[in-house]
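A single protein chain has been omitted from the complex, and every remaining protein chain is retained in its original position.
Think of it as A, B and C in the order they're written, each chain with its own count starting at 1.
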Amino acid sequence: MSAILLGILALPILAALALWAIPASIGDRLAAMYGSVISGLVLIGSLLLWPRSEGWFAYVPSQDQLLREGSRPLQAVTDVPWIPALGVRFHVAVDSISMPLIVLTALLTFVCCLYSLKITPRIGRTRSLIALLLVIEAGVIGAFSSMDLVLFFVCFEIVLIPMWLVIDIWGDDHDPVGRKRAANTFVLMTVLGSALMLLGFLLVYRQAGTFDLVQLTNSPVLGGHGVPLAAALLIAVGLAVKVPLWPLHIWLPDAHAKAPTVGSVLLAGVLLKLGTYGLIRILVPVLPDATATMAPYLAGFATVAIIAGSLACLAQTDVKRLIAYSSVGHMGFIVLGISTLSQAGLHGALFANIAHGIITGLLFFLAGAIKDRHDTSDLRTIGRALYARLPRIGGLLTFASLASLGLPGLAGFWGEMLVLLGAYRPADSLPRTTYLVFMVIAGLGTVLTAAYFLRLVRNLCQGDPAENPASAFAVDLSRIELITWAPLITLTVLLGVWPGLLLHQWGTL
Amino acid sequence: MIATAWRVAGVGFSLLVVLAAGLLYGVSPDQAAFLNSSVGDLTIGFAVRTDDLTVLMLAVVGVIATCVQVYSLGYLHQRAASYHALVTLFTAAMVTVVISDSLFFLLIGWEVMGACSYLLIGHYWERRDARSGAIKAFLMTRLGDVGFLFGIFVLGLGAGTFRISELDPAAISPGLLTGGTLLLLVGVVGKSAQVPLQTWLPDAMPGPSPVSALIHAATMVAAGVFLIARLYDVFSASQTTMTVLAVVACVTMLFAALCAMAAVEVKRVLAWSTVSQLAIMFSALSLGTTAGRHAALFHLVTHAAFKGLLFLCAGVLLHQVGSAAFVVLRRYTRRGRLRKALRVTFVTMTIGLASLAGVPGFAGFFSKDTVIEAAWHHARDGSVVGWIVLVSVCLTAAFTAFYCMRMWLWVFFRTPALAGALGAFEDENATADLDEPDTSKLRDAPWVMLAPLVLLAFAAIALGYVDGVHLDWVIASVSTVLVLLGALPAYSLWSRGADPRPVLLEREFGVGTAYHVMFVVPVQLLAKLTVAGDRDVIGGYVRGAGRAGTLASQGFRKLQTGNVQTYLTAAVVGVVALAVLAGVIGS
Amino acid sequence: MPLILPLLLAVVLFCIGVYGVLARRNAITLLMSFELMLNAVNLNLIAFDAWRVDGLATGQTLAVFVITLAAAEIGLGLAIVLLLFRGHGHVDADAARDLAEQERQETPELQEKGAAT
């Protein structure tokens, strides 16, 4: 098992290096095919790793109890010293929390590579783009599987630079200054956040004397004030930039609006999850008391994010920005779920993580398709009546919008529902009345979410076809689009009707 | 090709529902759970059940859906594939609601119905009113659904289960019970278009008429009534909730009936009448007695028949004439052609209206009487709620008779008044009434559309007798008098060629506008404010940080003079300072 | 002989060299001051060699090496000074500011970083 994990970590990196070693003249098509094969292999590997047991090591005090309850918590463990002087170890493993996210990462990367077979940014240089995507994949999988704070930090950072390049080089070709600015803002804010996070890690190290997550989880840093609180605050702020939590979200709309389609998909589908994963994996188990002290404030910001994100969407005129802002709202739900510290909330957050990755990935693919066909993502320039011009894409957009607004029966619902359920009954140490208020506001946020998605459908898909004649060259859903989107659509429906597929993985957190 | 497949699938599915209802009839109640997963101490998953209520609703849904699907074969040719697919999904969602034994499973059906209604109302998305009507429908029901979801939380966590059959009102503390049922009621109010979330239903009329029939007769709005009937034990255990329900229902039935009296479009009249009739069902439920529940369900079934019929008739008018507005229909009527050309439609619609109005002998009469009777028995036991319900239902019966009569006369008959009552509906240009439409091509709809009409017309009479006729003659005669009291003024106004419409009623009490001003405008303002805030406040900090960095770098750049000696001086000073520092720290 | 004597002499010579490097204008004088500093270092090497006799003559050998290096350094240094003279017509170290960043147009992304959303 551990060989598979090491394999899916190393394969994309090595493949990317090999790809750069090959002369640039191999052609875009071949590079994309190469990327598809590699990421396909990673996907297969990640599916082989899929855990067959329940349980999570985090809330289980000792190894003995684990064995008694009959759950195998960590799989594919590799634990070797890395920087012995600092006590840093190369400790990677997977469990049921990280596994779905790893599979999601592998899937989205695979889909992005497949998509690049036919549809690539106008700037060209597909070979480098594919290589960067593979590096991102390796970094993200590394972050999801690392059981050491420093290793997590390193992987967290590895992802940034390729993403910065992706936005900077392959971004919106009409606006070089804007895409450079967006990329810079993205990388600067995220680096600032991760610097704060590293400080928090160091404080944890000072208190506990180890960077190892397994040890830290089993003997957490207790105390809700002083140094633990400072550490929790630093880690939370650092991760909140990545999530992004209001008011640290400002990099997100720009980055998404300027990024190429595959960049947006990976950014929204995978990179944002690093933040929430960090909150669940590090903040909650390692600093439980401090997190409890902080949780109501975190929940407050999350609630503001839900409302502010939705309101901002209502006033957007750019389809990619709109979807980006919708991410702010959805990630707000996830953070709210985490900050309830209850089982339902955490389950909800984990579920919403996956669902958001799938649905928003699909939405960004659709937005990219619409943008490619009209050479702009501005709603007013695109015009209306997409149902008449591009009926299949319009229909899929409506489907994805409905999924994203949390329609029961599609994947988006269960996460939000469980989060709200968690807010209805948060952990015992938290002020319940406050959370009830948050729950009601968040519930109204879902109505606002519906409002802006319906506005999008109304302004884009519906309308009088006579006033918005079809462009001559606009073709409806192409085969490659259908192939690449099909897994996302299928998963959206599958997880919607059978949430247990994921929920039972997590057992009792 | 695809369209044909979906047509077949749609009709087949609805027949399957009917078949299922037939097979389940008489089967002893049972439940089954599947796809469960536990979250902490809660179990979240799906469950189905079968009992009398399920079978009854399945039958209603199946029959209406079959009628609608068949009718649509003739009615709709544009974008038929997506239409039939959505109607099928819509039916399936309602079936889900009906057979569900898990609150979450129910919620899935509940909200998927909302989404389907949104998509179907927006079927003619070229039209502005269809677009806004669709959005309004979805958002208002969604708002109610938030309350519904919270209600599920309260009740589910209170009872420790999300299974409907295991929800025991005795196990839930009274406070939670009242809170939970009130929250569920919010969802019901949204779904069934009761006050104060009533405005979406009349605005949903731009959708295709068969869809309206489906929404109004068997699915969507009926789901609210069904839900309370399903959770009747829980609801009736909370007196507060039942009182609130009664008040909401009574206000709604009068409000909606008044609005219907001033509406000038067939479908809008019918929409308001649906709101009003649903309120009658809710008022019966709010009595909290077995008789009340029975009366409500009885009325639900008869209402499904005659309301489905009426909407399908309106569809024929729309399909054959091109409009269902009084002002257009009357141009045909004045030549006397409409009644004669659309003979089947005229007859069936007359039956439907008679049933709706509660003319003795028709199904609506019996079911409404059951409601009045239940209310009377409850009132006689000294219940204030009973009295309120009784009075409101009686008033509503009169109002209903008024607007049914008004519509029937104005649509199908030439007024005996001078000049054919020019300008009764045409406000701006009275002489436009004199335009002579070409009536030569006017003929009745194809048989696929008429067959459902005939079937439903039969049901609109016969359903009154399936429950066994047990009339309280006093109540029957009182309600007959009420019908007459309502119908006579309508007749006299018509015969004088006048149709006074109070502004307040015509504008539907200004609720829609008020909501727009109260909610939509502030939200839009807030949205602009948020974007501006993001750009100028939060973005301002980020930009400020960037600018501060730039400024600092410009400042530091001044230090870089290019003079090597300066650099060296600084370096030596640095070394000295560090040495001093080390000495200080070391000592 | 007290060890402190050569050491102090080295300190004084070194600091005179530092002063010369920091204060003189003429580039050649700068080089001369460097030589003074190197000599101070050599002095230290010799003194410590004499203090701590190790039989390998480490200090003296190193001093010889340093002298060699000094020769190389002065060769290169003078070549640079000559280049400076050819280019500018003077050998004033204070006036030679070619290393300073030229005033030029601000790069756009610095100016507008994080601008309008």
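Note that in this section contacts are C-beta pairs under 8 Å (C-beta built on N, C-alpha and C of every residue); 3 or more make two chains touch, one makes a residue touch a chain.
Methods note: contacts and distances are computed from a predicted model.
Colleague: Consult the UniProt record of the chain that does not appear here and report its protein name from "Sarcosine oxidase subunit beta", "NADH-quinone oxidoreductase subunit J", "Cation:proton antiporter" or "Amino acid/amide ABC transporter membrane protein 1, HAAT family".
Modeller: So, among "Sarcosine oxidase subunit beta", "NADH-quinone oxidoreductase subunit J", "Cation:proton antiporter" or "Amino acid/amide ABC transporter membrane protein 1, HAAT family", the name matching the hidden chain's UniProt entry is "NADH-quinone oxidoreductase subunit J".
Colleague: When the whole complex is taken into account, which chains on show are touched by the absent chain?
Modeller: Answer for the hidden chain's contacts among shown chains: B, C.
Colleague: Out of B:132, B:495 or B:569, point to the residue that touches the absent chain in the complete complex.
Modeller: Touches the omitted chain: B:569.
Colleague: What residues on chain B make contact with the chain left out of this view?
Modeller: These residues touch the chain not displayed: 565-566, 569, 572-573, 575-576, 579-580, 583.
Colleague: Write the list of chain C residues that the hidden chain touches.
Modeller: Counting only chain C, the missing chain is touched by 1-9, 11-20, 22-26, 28-29, 31-33, 35-36, 39, 42-43, 46-47, 49-51, 53, 56-58, 60-61, 63-65, 67-76, 78-83, 85-87, 91, 94.
By definition in this document, only the chains that are shown with their structure count from here on.
Colleague: Counting C-beta pairs in contact, which two chains come out on top?
Modeller: A-B
Colleague: Just give me the whole-number Å value for how far the CA centre of chain A lies from that of chain B.
Modeller: Here the centre of chain B sits 37 Å away from the centre of chain A.
Colleague: Between chain A and chain C, what distance separates the C-alpha centroids? Give it in angstrom.
Modeller: 55
Colleague: Nearest whole angstrom, what separates the Cα centre of chain B from the Cα centre of chain C?
Modeller: One centre to the other, that is 89 Å.
Colleague: Taking each residue of chain C in turn, which ones touch at least two of the other chains?
Modeller: Residues 113-115, 117.
Colleague: Mind pulling the chain B residues that touch 2 or more other chains?
Modeller: Answer for chain B, listing residues that touch two or more other chains: 534, 539, 542, 546.
Colleague: Within their complex, state which residues of chain C touch chain B.
Modeller: For chain C paired with chain B, touching residues are 18, 21-22, 30, 93-94, 96-101, 110-111, 113-117.
Colleague: Report the residues of chain B in contact with chain C in the complex, numbered from low to high.
Modeller: Checking each residue of chain B against chain C gives 534-535, 539, 542-543, 545-547, 549-550, 553, 557, 560-565, 568-569, 572.
Colleague: Inside the complex, what are the residues of chain B that reach chain A?
Modeller: Going through chain B, the ones touching chain A are 35-40, 42, 44-45, 82, 104, 107-108, 110-112, 115, 118-119, 122, 125-126, 131-132, 134-135, 138-139, 142-143, 146-147, 149-150, 153-154, 157, 523-524, 526-531, 533-534, 538-539, 542, 546.
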